[in-house]
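A single protein chain has been removed from this complex, and every other one stays in its place.
When the chains are written out, they are named A, B and C in that same order, and each has its own residue count from 1.
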Amino acid sequence: MADRRRINGPPGSTIPPVFEDDAGQPEIMNGKGRDRAPNTIRKMFLKTGVTPSASGSAYLEFEDSGKSGVSGLKLSCTVHGPRSLPRSSPFSPHIVLSAHIKYAPFATKQRRGYLRDPSERDLGTHLETALRGAIIADRWPKSGVDIIISIIEGDQDRETSKSQGDETWDMMNALSGCITVASAALADAGIDCVDTVAGGVAALVQDAGEDSTPRIVVDPIPSDHEKVLGACCIAYLPTRDEVTNLWFKGDLPASDAGLYTQLVENGMQASRNANRVLVECLGEATS
Amino acid sequence: MTVTTAPEAALGVLPRADGSAKYSHAGYTVTASVNGPIEAQRRDEHPYEAHVDVIVRPAAGVGGTRERHLESILQSSLTQIVLVKNFPRSLVQIVLQVEDAPENDYVNTKLVQASLNFAIMPALFQTSVLALLSAGVPMRATATATAVAIVSRDGTKTSVVDPSPRDVEIARSVHVLAFTSHDELLLAESEGDFTVQEWNHVYETAKDVCCRPVPTKEGMEMILDDEHTNGPDLRHFLRSTMENKVASDLHWK
Amino acid sequence: MTSSQQVLLSPAELSYLHSSLSLTPPIRPDGRSPTQYRPLSAETGILPGTNGSARICFADGTEAIVGVKAEVEKTKRKWDDDAVYTENSHNDDEEQQQDGRGEASNGNGNSDWVELTVEIPGYRDDDPSTVFLAQMLSEALLADGGFIKKLRINRRFHWKLYLDILLISPPLSYPLPLLSLTTHLALLATRLPRLKSEGDEDPFFDDDWAAAPYLYSRNPTTKRIAERPPVTLLVMAVGGNIIFDPSKEELAVADVALAVSIGDATTSQRSQGEDDRMDVDSGNSGGRNLKLLSIRTVDPPSRLTPPGVANAANSAYGHAQVVNTGANQKMPEARQTESEAVEGVWKPPRGGAKAIVMGALVQKVLVRGGVADEVLDALEGVDTS
């Protein structure tokens, strides 16, 4: 796939380094469990105004959980808008929102290319749904706003050679980070919002060991647990107590519905915590 | 060491373009076509001046990032010599097609290369100036460019004008300098490992090649025996090519 | 557009629709009950060249065709694969126990064994809405991991399934329910050739198509299908009412719309190694034991509709123009007129939906004997011989 507008690597495909020890015996879960309480989220660092040339910008960092090789989530977001729409676009009585999410090539264990793949476009659609509820759209007719998020470091555990389950759970953590950082950047850009929207993730996990019953944890790191049964990512407006985007994936028996409502409740709790950081950061920026 | 053949050029080779030129020197043959001043696209329209658009097509394969870099260098240099202020909101389009490059089995013949090719730049430069002249685009001055490589062979450092790809590969440093007809330095691209003195020496050599004073008829013999004129006299070549073209066009007079 | 193309309804029509849908019981434009589906005709096995195919067309003419092709593919040898291979090649029976060794990663395969592409006329295939649909359908399919296990031939080879979902007619209403029902039927009708080779040698198949087993195995006696592929239902809420299978106009006034994917794990025991705690009421063998696989919020087009202008602010009614719109954001009472709802004037919904509303939506889908069961029973009626 030689992209002639970029410098491509050698014609033959290159192989990521394979480490010796995980080639032989499997990855032993050496006391990797979760050291945080079930309902506390990881510490977050949020700062607005990192890109002066954009109309609004923000940088968010989840601190990594200290285990070797586990990297925290690092996101940078820029907002361009409200700006005029291209000539060809039809009249719209409200602001046209377009969100782009892109993993940096060095962000994940498996090196990602420069072209956006379907999972990133999917995240973009989720983010648009989450933010469209929060923005007061009809105050900016005939204008557009571009929200661009670059994920500088995805929170994947580099040491585990075999990924437990597919990487959707990392996507959910990334989406919750994207929602929070985009909301901060929108506030920095001065676009009217009904409320600051923050993202939170809650998951039903099963830890190592035979007897452990599945429990609900907040802001999960997939590699901490033996198996993730289901997770949900919530975009939540705290003062209005409303949910603008709900994304659940997993395998819950429909019979006991309490499990699902508990999961959603924990997700909202996670986004309330994240929102506190968001409000405090915006407070600093204005004072 | 390829012998330094004298450059040859032909003007008006393409029937449909406003102006065209074919120039071959040191193993490179380039054909250029100029369409000037024509209506510009909306996005690169400039209110006060013409937009000079350069397109470089390599000998083989489709252009890569290297061609974009060559185009941006040529565009910024040619915008200085074309009177862009006379044609606001218009476009001067220069298309350069590399006919063939000196083949050389030492050098890796990979199709899409990303690093800057210094040896071809003078040929592209001369061809575009000739094509602009043939198209009658008003210009403030003409310009000529040359490439110089500093090759260290068994200890001694010698500067080679119009180096072959083999020279470029083993050279300590490669330089391309372009001068306008008012003897001003228009373009200086150098790469490698050199000191300020070496660059000064290269500057002298290049200036001599590009801006040798045009010999008047009687002063012809006096120049010939000068010891360090080891490159073609480009300005003279440019002038004589134009003179032949004008003479052949007006033969009916 | 996110959920469907530009909504060509005036604010007056929108407010009329919204008020009629939020009555109790809601009055729908086409007179259906809140949980009633539009009539559809479905058939399977329409494409001879595929392993399984289905076609559903709604009464209003929207039609979808799904073809399922299966190919044998060499399992991409993870670097450490053969080390595992040599160690425990003795237990290569069909059901490996999940002992957490290297085997686990190879045992349940990975998600790129299924390739699902959605084609909607008039939209590019990398259009956000098409990608959103494709991701939603494949997510529901891969959620419980049980489906992937069916594709495993042996340690060295597996089936690679290509699902091509084509919407034949332009998307009159949000295409999700139609596409998911058609995929459901196509997967039910899928048959894979019978494996004749043993253990881990190169797979060799019986070319007798009649003897080919179904991807979703039938219970030999009762001909009932044990486990069924997932189905995604589109459910929306207007005012206090919950409405299923909304048409384009109804979706245009929805306050919130959810796509809920449910699976059915009637009689097959839970995926291996799961403790029994999850099987709460395995008592009624006949009843269906639903699984909630995935929920996604569909962005309702109601947020993108033009707002109506109340009489008070409408200068055509002789009222003095309050103040030019430019400044009215600052003036408190102007802002107030802008936000409070005037009866009968359409106002695009702001903010999200209450969490309890979302919870109610999901409950309505999953309640026993509710819509999910009704849809699955209807689908069971289609003979996928």
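Everything that follows uses one rule, which is that contacts are C-beta pairs under 8 Å (C-beta built on N, C-alpha and C of every residue); 3 or more make two chains touch, one makes a residue touch a chain.
Following the convention adopted for this analysis, contacts and distances are computed from a predicted model.
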Revision key, fill the gap. From "Ribosomal RNA-processing protein 43", "General transcription and DNA repair factor IIH subunit TFB5", "Exosome non-catalytic core subunit rrp40" or "Trafficking protein particle complex subunit", the UniProt protein name for the chain not displayed is "Ribosomal RNA-processing protein 43"
Point to revise | Candidate in contact with the missing chain, chosen from B:Ser72, B:Thr158 or B:Ser248 | key: B:Ser72
Exercise for review: Out of A:Ser57, A:Ser176, A:Thr196 or A:Asn266, point to the residue that touches the absent chain in the complete complex.
Suggested key: A:Ser57
**Study point:** Absent-chain interface as seen on chain B, which is shown
**Key:** 48, 65-66, 68-69, 71-73, 76-77, 79-80, 83, 85, 106, 108, 110, 114-116, 140, 169-170, 175, 180, 182, 184-196, 199-200, 203
Practice item. Over the whole complex, note the residues of chain A touching the chain we left out. Key: 5-21, 23, 50-54, 57, 59, 64, 69-71, 74, 76, 78-80, 83, 100, 102, 104-109, 111, 114, 116, 146, 148, 150, 152-154, 156, 158
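By definition in this document, only the chains that are shown with their structure count from here on.
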Revision key, fill the gap. Most heavily contacting pair of chains is A-C
**Study point:** Chain closest to the assembly centre - both centres taken as Cα means
**Key:** A
Check your understanding: Just curious, how far off is chain C from chain B if you go by their C-alpha centres, in Å?
Key -> 63
Point to revise | Computed distance of Cα centres, chain C from chain A, in Å | key: 23
Review point. So how far apart, in whole Å, are chain A and chain B when each is placed at the average of its C-alpha atoms?
Key: 52
Study note, to complete from the structure: Within the complex, chain A is touched by chain B residues 62-65, 68, 112, 114
**Study point:** chain A to chain C touching residues, read off their complex
**Key:** 18, 22-24, 26, 90, 92-94, 118-119, 121-122, 124-126, 128-129, 132-134, 136-139, 161-162, 166, 168, 192, 194-195, 213, 226, 232, 235-237, 240-257, 260-261, 264-265, 268
Point to revise | Touch list for chain A against partner chain B, complex | key: 2, 4-8
